[in-house]
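Excluded from the complex is one protein chain; the other protein chains are retained at their positions.
Coming up: chain A.
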């Protein structure tokens, strides 16, 4: 194994272990050691980000490996913002820690593609805002999903859980919308059309529409109790958009083959 691959593996395992341990300690209300472990994990994660940037020579938001590594990085940053602006939701910290670990665990099984050439279509000012918006939204949506599952499994504190789930979805959705629409504006600049009916685009729209159904269902007295079904379907569609679409045979013909 080459040095850079070994370094990536050590940083990844360190970050994953620290994130998971921090989440477990937070569930046991051991806040200080948890905070320390989360910080160490985040710094190791940041090391992966810096390493990817250095090797490639540009912000690493292009390949799946790079995006998953970056995705893990944003969870705790988002949590800190939530802790400041939505003080009554601070208790969701463990779920953000667990959420941080999941994308990094995924990178352990991936081809690292240590250097990835940026094709001409990706050389645009829209590149980072488009991908970064989606990463923020996916991180928040993942935490909301974990909370939804936790609520369905163990229905303690239903009011607190439902409010947290809604709050996090409400924060995720605008980033998802911005990511989708920034992508459309970029597509017009590079390909001449806002929308190509590309499979990745369609599933991004499907994901957004399912979350829209969730928000609108909450406002109907008859549909409220089914709102969580839309949120679960929305997350399933998110996984399809983010991961499964790339595995489809048609994807080589897709405009998003580099994503």
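One rule holds in what follows: a contact is a pair of C-beta atoms (placed from the backbone, for glycine too) under 8 Å apart; a residue touches a chain by one contact, two chains touch by 3 or more; residues count from 1.
The criterion applied here is as follows: contacts and distances are computed from a predicted model.
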From "FeoB-associated Cys-rich membrane protein", "Flavodoxin family protein", "ResB-like family protein" or "Stage V sporulation protein AC", the hidden chain's UniProt protein name: "ResB-like family protein"
Option touching the unshown chain, where A:12, A:48, A:71 or A:217 are the choices: A:217
Hidden-chain contact residue, picked from the options A:83, A:205 or A:232: A:205
Missing-chain contacts mapped onto chain A: 2, 54-55, 57, 114-115, 117-121, 123-124, 159, 162-167, 170-171, 173-174, 177-178, 181, 184-185, 188-195, 197, 199, 202-203, 205-206, 209-210, 212-213, 216-220, 222-224, 248-250, 253
